[in-house]
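Our next item is chain A:
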Amino acid sequence: MREPWWITIIKAFVIINLVMVAFAYTTWLERKLLGRMQNRYGPNRAGPKGLLQPIADLVKLVRKEAFQPDSVENGFVYIIAPIISMFTALAAFSVIPFGAGWHLWHWHIDGQILNVPIALILVFALGSIGIYGFIVGGWVSDSKFSLLGSMRTCAQLVSYEVSLSLAVLGVVIMGRSLSLVDIVHRQDETIWFAAPQLVGLLVFFIAGTAETSRAPFDLPEADTELVAGYHTEYSGMRWGLFQTSEYINMITLSALTVTLFFAGWHGPWAPLGPLWFFLKLFICVSIFIWLKATLPRLRYDQLMRFGWKVLLPVATVNAVVTAALVVAFQ
Partner candidate 1 sequence: MNDWPRVPGFVETKEAYGETTLVVEPAELVEAATYVRDELGFRFLSDISPADYLGWGGKGVSGYIGTATGRDLNLPMTQGLQTLPTLKPKRFSVSYHVLALREEAPRLRLQVWLDDGEHVPSVVRVWPTADWHEREAFDMFGIVFDGHPNLVRILMEDDWEGHPLRKDYPIGGEPVRFSDAE
Partner candidate 2 sequence: MSADELEQYLGITTLMRAVAWAQTKSMWPDQFGLSCCAMEMIAIVGPRYDIARFGMEAFRASPRQADLLIVSGRVAHKMAAPLRQIYDQMLEPKWVIAMGACASSGGMFNNYTVLQGVDKIVPVDVYVPFCPPRPEALMEGIIRLHEAVQAGIPPAYERRAVAT
């Protein structure tokens, strides 16, 4: 029997909180890991091992004066921009499966909030809406650095969106579905798509890094160039929302990578379910951090050139070849 609506709501509540906690500890992980990669400890004063650091950050940000520059003409947009980003970032998580589902009493509970047949498209659609938050937020701040930042966001995120969706085309063809659950099942039946779709994985990961504006593609908020990019004029929790949405985007993207290429909650042995999922997620996020610790930042035009002239053709060829092979071997 399918689960009733109220279970979905409970699940949504649990997952939102889980994602928020994951976000909080991603920042902690990033600071710790960066610290260790740079010969130092990272936060270790707030609570044991600095585990309360995200809480401290949160409380401080909430207590920080909420502020809106005088020059902002449309205060509503200024306030709504971070909320849009945050909302879409959280919403995208609703279709990510992190377990096979469980039989509880006489219901079958899915391993995700909603099993939508077009989950993949939904994720991308939500991601595209979330970009508006960044763009609008930078534009409405009426600061030159914010404007430059949101221009960069606009160009970068729109261009890499294309490669990102083309890169998963191979997976979709092999998985024969747009539903993430089906794709995971398919991988469990055949092979993890990371192997046949290695090119797709690489393109997806690189484009995803750019999509979430992580180093080396962190141009929209490159603080040595644009002070703080689109969120220069934001402070307190509004800025915190932007930051949250960025990190959640990163987590979503890692989750997508895990789901699409590494068979989601399936492990090579031991059916641990969600634990596998979280382990893979952890590794994926660590790789993001590792990239940040190592690579310098690209320049704007190089980024564009790379996106359109390298990633896009590669992704296209990959999709075409995959399609041809799939057709040929059927």
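Everything below uses one rule, namely that contacts are C-beta pairs under 8 Å (C-beta built on N, C-alpha and C of every residue); 3 or more make two chains touch, one makes a residue touch a chain; residues count from 1.
Candidates were picked such that all candidates are chains of the complex that A comes from, given by their letters.
The model shown is predicted, which means the values in this text are computed figures rather than measured ones.
All listed chains 1 or 2 share the complex with chain A, though the touching one is 2. Interface residues of chain A facing candidate 2 in the complex, by the touch rule stated above, are 31, 35, 38-46, 50, 52-53, 55-60, 63-65, 67, 223-224, 227-228, 231-236, 239.
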